[in-house]
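Shown next, in structure tokens, is the structure this report addresses.
The other protein chains are all here in position, but one chain of the complex has been omitted.
Every chain is named by a letter (A and B) in the order it is written, and numbering of its residues begins at 1.
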Amino acid sequence: MASSIIWYLREFVRGEWISRFFTVKTPPLITPPHFRGFPILTGKECTHCLACMMICPTPNAIEVLRTGDVWNPVIYPGHCVRCGMCVEACPEDVLSTGVILETQKAEHTSYTATFHLTIDPVLCKRCGNCAVACPVNKEIDPYLGGTGTAFSDEVIMRISDGEMRVIHPEKCTGCKTCEKTCPNHAIRVARVVEGLQEAGE
Amino acid sequence: MKKIVDVSLPIGPVHPVFKEPCRIKCVTNGEYVTSAELELGYVKKGIERIMVGRPWQEVMFLAERVCGICSVIHNYVCIEGMERINDIPVPDRAEYLRVVLNELDRIQSHLLANYSYCYTIEHETLAMYLLNLRETAMDALELITGARVTCSYIIPGGVRFDLTPEKENTLRGMLDHIDSELTRFVHMFKGGSMIALRSKDVGMFTREEAIESHSVGPTARASNLDNDCRLFHPIYKKLEFKSILLDDGDNYSRIMLRFLEIFQSTKLIRSCLAQMEPGIIRGGGIIGEGTSKWSGEAPRGELTYEISTDEFGRVKKISIRTPSIMNIEACVHYMLKGVDSAADVTSTYISSDPCIACNER
Partner (left out) sequence: MKAVQDLKNAVRSRSIHVCYVNVGSCNGCDIEILACLAPRYDIEQYGIYVHNNPREADILLITGGFSPQWEDKLKMVWDKIPEPKAAIAIGNCPISGCVFNREGTYLDPPVSKHIPISAEVPGCPPRPTEILAAVLSLAPVIFKDYERKDE
């Protein structure tokens, strides 16, 4: 009886026991290297092609912004779902997350994206907002009229003869600025993405 | 004078056993449940409406977020359905990798379901063992795809990443670990007399009731009703898949069936790894205009996507039928009826593995 009480007392006043009771037992857990975190910049030069923004499945998660003279993608945590599609889509390896970049190099995988413009003639009210808002149009013809009329034949779309006509759909970069400015949802940009792999070795 | 009053017993929407909000209203006589009713609508997001007008690279992520527990199967069925529109060929290796990922997802989902059940019947030791084992399955998912829950792995014409030989070896080790540990836990579950007391002959669900309520998945298979979608899938046919059936239809057999399916899944993954040959994992292919309907076996039962797209592969119309809606209704209308105590109401409800997020989308 007495011996068991002493045993218990000794058991409870052990320093090791007390320290184990009050401190954390599990070692700090490390995140494995193959986990896809928020994409980080690798330091390579961004060419401002916006491929990352075009493939991003989440609204407002990634933006390509200019600081000083350099363009760089900016990731917004709280919007980004950490899918890693921007890393795979970027042709210049500007972004990196987990082991996606190395895997992609080893397996020669890529995405190609093509963009298509469709205008619903019933909904379109020929305001010309899309032609004015389009950043590609603005670069080609800085003197683009406020009503969407242009003298240049090189623009993606313009109003001519009272109709909104798409002249060079292949120049579209898929930024969807026209879609956002359209008051009637008449113009739609389709981003057609294809996952490809070169047959290696 | 003693008077017996019919009591309405509401459970939820915030309740310790519920992973997700829903409300069960039981009409009880004392504690004996005479009938029950389910109230849904707490997590409606309108995913199908958001999906309209979007191409695959956005629909895929939305489909994955229909349900966080079985995200892989939603991705799988959605993309396979879209591939059927244009008959996009998929390389053999990619097909096998998809099955590997799907079965890993099934393992973790079943372990989570059994964890919830053990936790609900207050067998916390076994519950924690199962939850810790689930981490191994999550590690395997993370190893292949790079994410734990929303993997976003399957794309039209293939998969995103290959399985290198080193990763394959690690995966085999993980499968062995799951098998050996789970054998022990199943033994614990079978041998536990208190578990049997809480589970056997509770929440009875006969074959006739299963047919009547159109229940699917493990809930139906535990009542000897075979409607496994994997039987009709071309790759599972190559793997000579046969579904497991039990015929008791009580809580015990539903949990037991999930344990057996985990063993079956590890076996399927092993035969996938054995049959897989090196090759490309992406074949390309663009989705065009058309309509298709495709079903797959989610951890909870049959999942159907009906998709119609326009000329550039954008979704025009989509309708999703998820398994839980049938199972929850079956649980509430047939299993809960005749349950003896309020404690058994929650455990019976959890044993049907409900997923509210799937139901409401």
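Just so it is clear, a residue touches a chain if its C-beta (ideal position, glycine included) is under 8 Å from a C-beta of that chain, and two chains touch if they have at least 3 such contacts.
Keep in mind the model is a prediction, meaning the values are calculated, not measured.
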{"item": "Among B:C26, B:I69, B:M82 or B:A222, residue touching the chain not depicted", "value": "B:I69"}
{"item": "From A:G15, A:G43, A:P77 or A:P121, residue that would touch the chain that is not displayed", "value": "A:P77"}
{"item": "Residue numbers in chain B that touch the chain omitted from display", "value": "13-21, 41-47, 49-50, 52, 58, 61-62, 65-69, 71, 112, 128, 131-132, 134-135, 138, 148-150, 355, 357"}
{"item": "Hidden partner chain, residues of chain A it touches", "value": "24-26, 29, 31, 35, 38, 57-60, 77-82"}
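Note that only the chains that are shown with their structure count from here on.
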{"item": "Centre-of-Cα separation between chain B and chain A, whole angstrom", "value": "30"}
{"item": "Chain B partner contacts - residues on chain A that touch it in the complex", "value": "32, 34-36, 55, 57-58, 81-85, 88, 98-100, 103, 106-107, 109, 116, 118, 188, 190-197, 199-200"}
{"item": "Contact footprint of chain A on chain B as seen in their complex", "value": "53, 55-58, 60-62, 139, 142-143, 146-148, 150, 152, 155-158, 160-162, 280-286, 312-314"}
